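Just one protein chain is left out here, and the rest sit where they should.
Up next is subunit A:
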Amino acid sequence: MRLTRAALMPAEDPTIMTLFIQQLFNGLALGGVYCLAAIGLTLVFGVLRIPNLAHGALYMLGAYITYFFLTTVGVPYIAAIGIAAIMLFIVGVGLERLVFHPLRNSPHTHHMIAAVGAMFFFQALAQAIWGADFRRMDTPITGELRILGAEISAQRIVIIVTAVIVLALLALFIKRSIHGQTIEAIEQDRVGASLVGINPSMVSMLTLGLSALLATIAAGLVAPINLLSPTMGDALNLKVFAIIILGGLGSLPGAIVGGFALAIAETMTATYISSAVGEAVAFIVLVAVLAIKPNGLFTKAVQR
């Protein structure tokens, strides 16, 4: 008995390290996806002050449109994501115009009901067009990278890198461009922003369009390692809401930190405790944070 254990020890040490690295990268990739999806949602909350419950459905629709262009039309992967993102931007603008804009002066519950309605509409639409079966989207990005002994698939590296690039571009857009600055202005003070000549309804359209665009990039990136189905947005919806509440509603850094924190917490608990706990950890962390900081980690200075 003692002999076997002694023989096993040297073999086990690198395995523990490899497993950790493997799971760290898995967590980072998942975090990238969560982040991209969460940022859109938090932007919409900041500008329109509504929880867009149809966000997961936009993510799903983005995945299907990417799939359509990649598989049915046959354009290259990156271009397919790009075209889908632009189309979803238009869908987002349309959603604002047709659903949220007419309800702008009604009580908040109406927005939520309308968003749920939009969600069911998108799901039924996807099922009518693509059917209820799962679909698989293949990418040209194959192969594995060996990092410190762990096998990481190239797709996951692409997810992490793209997420970082997109987040950087987004930060640049919001901080440096006129259109981006109007988003931040409206977030900080809607009335004040209108007084200096910013058109709130233009900004609302831009924001919803942008959030759908970001969700599509997330969906296009994650689709190859998962499956497409009309209900694929449901699970993400729940987690993304947990993330933005954790990070502080409307806060961009909150969504980024929250996204990565939650994803890594999820993979690590699933690895070292159990999968069941991994699934629940998002909500355990959420409850814990809210108990200590009821407004989330990154509370906005101005809350209106």
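As a convention for this text, contacts are C-beta pairs under 8 Å (C-beta built on N, C-alpha and C of every residue); 3 or more make two chains touch, one makes a residue touch a chain; residues count from 1.
Just so we're on the same page, contacts and distances are computed from a predicted model.
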{"item": "Undisplayed chain, where the name is taken from the UniProt record, one of \"NADH-quinone oxidoreductase subunit H\", \"Branched-chain amino acid ABC transporter substrate-binding protein\", \"3-oxoacid CoA-transferase subunit A\" or \"Carbamoyl phosphate synthase large chain\"", "value": "\"Branched-chain amino acid ABC transporter substrate-binding protein\""}
{"item": "From A:Thr71, A:Gln181, A:Ser194 or A:Asn226, residue that would touch the chain that is not displayed", "value": "A:Asn226"}
{"item": "Among A:Thr71, A:Gln188 or A:Thr271, residue touching the chain not depicted", "value": "A:Thr271"}
{"item": "Of A:Gln22, A:Thr139, A:Thr182 or A:Ser204, the one touching the omitted chain in the full complex", "value": "A:Gln22"}
{"item": "Residue of A:His108, A:Arg136, A:Lys175 or A:Lys293 touching the missing chain in the full complex", "value": "A:Arg136"}
{"item": "Subunit A, residues in touch with the chain not shown (by the definition above)", "value": "15, 19, 22-23, 26-27, 29-30, 33, 123-124, 127, 131-134, 136, 144, 151, 153, 156, 222, 225-227, 229-231, 234-236, 266-267, 270-271, 274-276, 278-279"}
